[in-house]
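Sharing a structure below in structure tokens format, with a few things to ask.
Yeah, one chain of the complex is gone here, protein chain that is, but the others are all in their spots.
This part shows subunit A:
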Amino acid sequence: MSKIIPSVAKLLAGNTVTKVGAPVATTSNAKYSTKSEASFEIKPFKLHKLDKGPATSATLTSEDAIKMYHQLATIRRIETAAGNLYKEKIVRGFCHLYSGQEAVAVGMHAAMREVDSLITAYRCHGWTYLMGVSILGVLSELTGRRTGCSRGKGGSMHLYGRNFYGGNGIVGAQVPLGAGVALAHKYNGDGGVCFALYGDGAANQGQLFEAYNMAKLWDLPCVFVCENNGYGMGTSADRSSASTDYYSRGDYVPGIWVDGMDVMATREATKWAIDYCSSGKGPLVMEMETYRYSGHSMSDPGTSYRTREEIQEVRQTRDPITSFKEKLLSNELATPDQLKEIDVKVRQAVDEATKQAKSEPEVGIEELTGDIYCYCPEDHTQIRGLHPDAPLQHIYVAQRN
């Protein structure tokens, strides 16, 4: 590459990052050896009770590529910051990191439409960011501050956003909720699809099978997404599951296996799933095979049930960011300087948010008894407890409809 590229790349980066969504004149990139689009082969999908699955090649524009790279890098950085905040004892409660699994969220989100909704478990920082909450909104929820997306009252596991139903703490409990959200899409006729995410560990909870049955019985537009990261807490998938073909475990619900480390695969599969579910064919199970670098939560070092070498190997050979970066560069969808610049910007943004998340105030103590009920009857506005002579006043913090 010639020396002229860096400065041009900076211009380009500015263009693409600041005007997301606007058509970018990338065709002129040709002379700088940066192409406007490229096509990629995807590891074949495995199908269950389906005649046809998504295509195994897909086209990516440089604009989308840059956006997705930015999202991948941001999530990784947010998780690094979250881990550090936890180690500094600024994050209270439990903290589950998403590092290694970014391609699942970023690819899915790239395919999702405004109308679609999503619900996940407690590994939710990255999803919250993608669903429209600012980095500060995520990090200051972790630190329990006023600017957190749940006012600091939920903590790491309970983040929420528009069309994003959380952030749920109990293994598997969110999945039937997802089926309910899907029924609402169907009932309202808005054409939306609900994605209900869970892990390979949660795949063994009984309530999942109740949800599969209801969803198929009523042909709900629900995609059950199993993020198989290989370990349910400290137990590997093959030691916890009689069948590790999670995409086939819906039995009568058709399923599809996806390489969850490839952001193109997760995007194409999700596009296809949206078409399938929104055309009235009922639910799907989608298994995303991925990997988590950290332990189950921050209190698990993550090394007592797997080797350090295994983690290292995944980092070196299957890392979703590194492999995507290599694809972008070898196909000239972006220049090294462009990506480096994104890295720098992401680092700045996350560092700034981290700093602010440490210094924001907490909500006032009066919110201990805020928003427990929607409305308290007039003679029951006091919350009993602790102090025998001094009940607390129930208060309304969030706006009532």
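Here is the rule we go by: a contact is a pair of C-beta atoms (placed from the backbone, for glycine too) under 8 Å apart; a residue touches a chain by one contact, two chains touch by 3 or more; residues count from 1.
We take it that contacts and distances are computed from a predicted model.
> So one subunit is absent here. Using its UniProt record, which name fits best from "DNA-directed RNA polymerase II subunit RPB7", "Autophagy-related protein 16 domain-containing protein", "Anion-transporting ATPase" or "2-oxoisovalerate dehydrogenase subunit beta, mitochondrial"?
The record for the missing subunit names the protein "2-oxoisovalerate dehydrogenase subunit beta, mitochondrial".
> Which residue from A:35, A:49 or A:153 sits in contact with the chain not drawn here?
Missing-chain contact among the listed residues: A:153.
> Considering the whole complex, which of A:34, A:62, A:204 or A:354 touches the chain not shown?
A:204
> Against the chain that's been left off, what residues of subunit A make contact? List them.
92-94, 144, 152-155, 157-158, 169-173, 201-202, 204-207, 232-235, 239-241, 299-300, 304-305, 362-363, 365-369, 372, 383-390, 392-393
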